[in-house]
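Every protein chain but one is kept in place in this view of the complex.
Moving on to subunit A:
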Amino acid sequence: MADTVRDPPPDGTDFHELEDGEELFPEPAAAPEESQPASLPAEDISTNSNGPKQDLLFDDDPEDLFAEATEEVSLDSPERDVLLSDGPSPAITPITPPTSVITPRIGHAHDDMFTHSSFDEIEEEEGGDSFDIHISVSDPEKVGDGMNAYMAYKVTTKTSMSLFKQKDFSVKRRFSDFLGLHSKLASKYLHIGYIVPPAPEKSIVGMTKVKVGKEDQSSNEFVEKRRSALERYLMRTVKHPILLKDPDVLQFLESSELPRAVSTQALSSAGLLRMVNKAADAVNKMTIKMNESDAWFEEKQQHFENLDVQLRKLHASVESLVCHRKELSVNTAQFAKSAAMLGNSEDHTALSRALSQLAEVEEKIDQLHQDQANGDFYLFSELLGDYVRLLTAVKGVFEHRMKTWQKWQDSQMLLQKKREAEAKLQFTNKPDKLQQAKDEIKEEIEELEGKVQQGERDFEQISKTIRKEVSRFEKERVKDFKTIIVKYLESLVLTQQQLIKYWEAFLPEAKAIS
């Protein structure tokens, strides 16, 4: 046997060769193993557990974990698919702080990102990239036929942020994709106190008309309304500094193929509200009422209750305005017609011409009314509607905080019981079993102490997060309303200027009658 290999004989060096690993293990083995802990939660979730194992795993040294997992969780590694899977279904109870699940990209400039243990630090690290991203949803296109048809929308992102691979890119998405994105974000972030913007409402009636192929005004309006709502939804989502960096969001915006989101029934904001309400009921059914030590939360909750009522009133008011505006448009068109007929029947030439001109002016004014009605609707009515829906998410995070508190209290109660049991053990008369029982209880107590600590931390964390989120919400609210009213005023000014033009053109005609 001629050895072509001139390498040192395997005298005690086998071990080293094996470590190099290339011959024995054709596939790269290092990668999957090192990131094993990171992918664990994804598997555990399916078993519907609260995940005590995870608590123990990630409790003490999150930094170490990340040090291990670093470069492996890159864009091209196979684990990314696992991390970015359809995610936990919304019905699942909360998973642990997602530090372990997600490793958000911040930008290549931040090499130390994986030592962050929470989003707080990530957020404070804004550093390099200022917020510069614009998303538009356009070109609705019907795909397919009959009841299986759907609308595909083009989602275009224009940005200079280093978070993205390109500066200007688009993808095609359908409505259920948006719902899928929202469900993933909601399941990841809502329970830890982040206000996740709700997805636009489903509409069976609206979509059926579109599927059936009705090419009329109302189905066009429906598509336009939906397109606008999807655009606002995406913009609101990316304005959130944490959500912007979520891999699901990035994949949604960038990836040409998206795995189809299934079971979208629970994914609309109405579904979310139902889920939140169910959770709230579950909490209320328990006899313990939350001992609110922080007046801030009580006050804010009351404030949001009031705001909800007021916004709904405003929304109803604007809807009424839109309705009347449309009515005015119809009436103006009818008057224009009658003026035209009058002009045609008129003998007197100059008067006849003036009346015909009058009819034309009124037709133009009709168009102005329609534009204004659209302005009323798309600016104010939809803004108010969005905020009413957004408030359900706000209420949701407050509910989750209560749940978190409840969990902490439960652990504490259990711990108390175990301690009492331990104390009782001292007086048992079975000395042979005593030691075993003592050991068991000690173990349980240790476990529970850990749980209690975690519960307290979770509660503090969610409280802290909610405070920040509420502050952000209130600032955004002022910005949003201000932006809208400025746009609205601009449209009002434009309308009046158009009217001036029309009247100035008509005046000489009226004067020229005799």
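Just so it is clear, a contact is a pair of C-beta atoms (placed from the backbone, for glycine too) under 8 Å apart; a residue touches a chain by one contact, two chains touch by 3 or more; residues count from 1.
Definition applied: contacts and distances are computed from a predicted model.
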Protein name (UniProt record) of the chain left out of view, among "PX domain-containing protein", "AP-1 complex subunit gamma", "VPS33B late endosome and lysosome associated" or "TAF9 factor": "PX domain-containing protein"
Residue among A:134, A:348, A:424 or A:457 that touches the chain left out of view: A:348
Sole contact to the chain not displayed, among A:134, A:167 or A:324: A:324
Residues in subunit A touching the chain absent from view: 303, 306-307, 310, 313-314, 317-318, 320-321, 324-325, 327-328, 331-332, 334-335, 337-339, 341-342, 345-348, 351, 354, 358, 471, 474-475, 477-479, 481-482, 485-486, 488-490, 492-493, 496-497, 499-500, 503-504, 506-507, 510-511, 513-514
